[in-house]
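The complex is shown incomplete by one protein chain, all other protein chains being positioned as in the whole.
A and B are the chain letters, set down in written order, and residue numbers restart from 1 in every chain.
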Amino acid sequence: MMNSLLCLKEVHTHIGQYHILQGINLDIVENEVNVLLGRNGAGKTTTLKTIMGLTPASKGAIQLRNTDITKKMTYDIANLGIGYVPEDQGIFGDLTVEENLRVAMRKENEQTLQKQEYILTLFPDLKRFWKKAGGKLSGGQKQMLAMARAFVNDSQMLLIDEPSKGLAPIVVEKVMEAIQEMKKTTTIVLVEQNFLMASRIGDNYTIIDDGKTVHHGPMKALISDEQLKRKYLGIG
Amino acid sequence: MKRQSIFTTSNTVFCVMAVILAIVPFVSDSRTTLILLTQIFIFGILAMSYDMLLGYTGIVSFGHAMFFGIGAYTSAIMLNMYESTMAIFTISIAVGMLLSAVLSFFVGLLTLRLKSHYYAMLTLAISGLVLVVAEKWRTMTKGNDGFTFRAPEFFRDRMMFYLFALACLIVIYIIFKRFVGSPLGRVLIAVRENEQRTASLGYKTLHYKVIASVLAGVVASLAGSLYAVSLRFVNTSVMSMDITLDALLMTIIGGVGTLIGPLLGAAVIEFAQHYLSGLARDYPIFERWIIIFGIIYILAVIFFPRGIVGTLSQKLGEWKMKRKTAAVEETFQKVPPPGIADESGEWK
């Protein structure tokens, strides 16, 4: 594909003795919101973890532009400019908001601090609770902190796992706005169960079912394809 | 399901071994051999009891010596205070077992609900305390100097004691064998494999772990009683870390999670100790033979976590498997196995 930033070819992943991913093919388009859809347990989260090297692929290849990252360590992958927001947000509970961001900063220089200022305009809540322990934040604030943390460095790409999970609709709205804003400067891979949200901010979609990628296309096409939605997502 | 015959290969081998060992004292009149073999039987019992914890339930105890020591002291003190008869000896074994059961019950209840680290750490701490108590309570234990006592009349003959120890070993072996095959034993193995899953199946894993720790403690106490009588002397070294280490070493080297492994381990270690302490007379470097054991032990943990028996049976299994797959391959196209190492059977 022309402008694919990240490319997964026939990726398989085993966790323990379980064969979770059984053939994932993905082309992540630059500067778009790429949505991964699928039922619970289909392998969406594992796909993100495999990209990050947290559950390394046992077969297949993962390429970031021209570098092969299949066998790279998690921290090397992160340092290539991939930010990761896990499903449980992974906030460091005893550290303050400020400290959470500081741990994430690759360099504590002028540029990063400017980026931080910019991010804080996206998430004004974080500024209000600057000295509060991460563990004491509300679910929505934690989500924002996790996203801010992944975004504070110069990221080529953000992997965001179910940001709307367990959040009040009004908070989901805020998170969506932030994602749309972040999209201006980076590429986003979004795992999302909430189809309404996914369809509104997604540019293209990939459906994962039983550990395999089964469908791919522009989001507009999926919105009108009732049959596909019913078959793989159980909606419509 | 096919009913298991009593005359399986392993049972036959076991019986033959038992008979040979029973005949040894009638054939050989070497005192050293007899004493060495008796030691092996006693430490074999200890190591098997240790494997109940480490190999079958997957819990690491660093305090096994205290149960051994309780048994040793109970027998020694009772034989010293009352008359030296078989009856008193038998009662002392029972009393030692009872004390060990009570202690291991409370220690287990207190610490086994926590992570494995805690049990290792706390058994180490508690046995350290028990050792200090034994050292300070000189009126009872005579501290590190220890005391000698008379063994029951019946055991004056080394051969009798040899046979008695062998009988104990066989009885304990059979009990353990039945135990690990019983539903209770199966649950213990399940706890080792995956404690959470076992708990979610509705088993109260704490109860089972406590049962294992009590059983191990009780049998270790028996080994201690035998040990004291075999030496006719006892001092605080029966409670020391070295005893736990011996049990640990025998189990690891022999093979965890098997009953024959610890026995084999006991034989190997006892022979090696005997041999090395002989060498130490000529070459002082061997006085520190513990270092050699320590290094072997570390290497074994890294490279042969299954020990002698485990590694051998694994190799045997692979060899059988290979022959089987070779036969299958002739008829079918071989499907490449998934590229992931199977970790089952390793420790978690």
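Just so we're on the same page, contacts are C-beta pairs under 8 Å (C-beta built on N, C-alpha and C of every residue); 3 or more make two chains touch, one makes a residue touch a chain.
Everything below uses one rule, namely that contacts and distances are computed from a predicted model.
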item	value
Identity of the absent chain, which is to be given by its UniProt protein name, from "RNA polymerase sigma factor", "ABC transporter permease", "Glycine cleavage system T protein (Aminomethyltransferase)" or "Putative tricarboxylic transport membrane protein"	"ABC transporter permease"
Candidates B:M17, B:M86 or B:L114 - the one touching the absent chain	B:L114
Hidden-chain contact residue, picked from the options B:I42, B:L122 or B:V191	B:L122
Contacting the left-out chain in the complete assembly, out of B:M159, B:M241 or B:V268	B:M241
Touch list for subunit A against the chain that is not drawn	52, 54, 73-75, 78-79, 84, 86, 88, 90-95, 99-100, 102-104, 106, 108, 133, 135, 149-150, 153
Residues of subunit B in contact with the chain not shown	54, 58, 60, 62, 110-111, 113-118, 120-122, 124-126, 128-129, 132-133, 136, 241, 245, 248, 252, 288, 290-291, 293-295, 297-298, 301-302, 305, 346-348
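Quick note on the criterion: only the chains that are shown with their structure count from here on.
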item	value
Subunit A and subunit B: spacing of chain centres that average the CA atoms, whole Å	52
